[in-house]
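What follows is a single structure, written as structure tokens, with notes after it.
The complex appears here minus one protein chain, its other protein chains still in place.
Right after this comes chain A.
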Amino acid sequence: MDRQGQIINPAEDPQLPKEEVLNFYQTMTLLNTMDRILYESQRQGRISFYMTNYGEEGTHIGSAAALKPTDLVFGQYREAGVLLYRGFPLDRFMAQCYANADDLGKGRQMPVHYGSKEHNFVTISSPLATQIPQAAGAAYALKRENADHAVICYFGEGAASEGDAHAGFNFAATLECPIIFFCRNNGYAISTPTNEQYRGDGIAARGPGYGMMSIRVDGNDVFAVYNATKEARRRATAENQPFLIEAMTYRIGHHSTSDDSSAYRSVDEVNYWDKQDHPISRLRQHMVSRGWWDEEQERAWRKQSRRRVMEAFEQAERRLKPSLDLMFTDVYNELPPHLHRQRQDMWRHVKQHTEHYPLEQYDN
């Protein structure tokens, strides 16, 4: 698609059915709505931290749609759209951000560190690029199982500078792993622009250095992302080799709620991408031109998606925090004696000083 949503080369049109394209659009916009509401909730002190996905929705949905639900996903932190596309409920997103008793992660991590076994999305961790060699290892093990499973590993162009990225690429190539390395090149690693991150030709150009096939794709063209990922997946599993996709996009939002990007880039630059080259508007224009969408549907959907997000949000706010016992479990698979003692000490202390500990807020 071009910036007006017109197919450039009909031979490359994935010719997806209307329902699927509508699903793309609604998932991207639902993500956008959730981002707006949760960003605001952090500003209001309701959650501690948040990271938006503005501008990168195309990379998430395009790639997720090209995979099988059983493919294993290793992410960095800006791939919530992949999880949303796979069906992770809004309640669970909210629960993790609020660290309440419904959080699958048991309230232990900062917001946006999602994970879901059911949706084959490995829990996010804060250190960057650590997932890259892990993803290669997982792909190796899945190759041995012979069950047509691929692994996709997302990371940003900044994380690609980490030693772990070099390690993961080299291992995947030498050990012939069925894996897609998906780099979201969004122009910035917090405040560091790409010309301070690398001097070479981006991330895709590194692939051949490892003996790995690579492609650079317009990350804001959801169909292009879909096509590249689909083909990479097909070949990765058929040929047991890694593929590197570098999706060029732009981080419209701040790095996180702890960042004010006006300190290092102009508002004009951000507006340019927001107005001229946004994955959501490009897809909408495409759908409108095909008669699949109009203003009225847009208005109705905006209301509906906002209501869905608000319902999940309000419910998450009301929910209790996880049990205090959960501070101690899962360090090891079984509670060792010294943690058992620490837990007893904690309860003894807390019960002795209940006026300082709001136990009624916790699901004990």
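Criterion: a contact is a pair of C-beta atoms (placed from the backbone, for glycine too) under 8 Å apart; a residue touches a chain by one contact, two chains touch by 3 or more; residues count from 1.
In this text, contacts and distances are computed from a predicted model.
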Practice problem: Mind telling me which option in "Glutathione S-transferase", "Prolactin receptor", "3-methyl-2-oxobutanoate dehydrogenase (2-methylpropanoyl-transferring)" or "1-aminocyclopropane-1-carboxylate synthase" is what UniProt lists for the chain we can't see? | Solution: "3-methyl-2-oxobutanoate dehydrogenase (2-methylpropanoyl-transferring)"
Quiz prompt | Candidates A:G75, A:P111 or A:P133 - the one touching the absent chain | solution = A:P133
Quiz item: In the complete assembly, which of A:F171, A:Y188, A:W273 or A:W293 touches the absent chain?
Solution: A:F171
Self-check item: Full-complex contact with the absent chain, from A:P69, A:G87 or A:G163
Solution: A:G163
Quiz prompt | Touch list for chain A against the chain that is not drawn | solution = 72, 74, 103-106, 108-109, 113, 115-117, 122-123, 125, 127, 130, 132-142, 144-145, 163-164, 166-168, 170-171, 174-175, 329-333, 336-339, 341
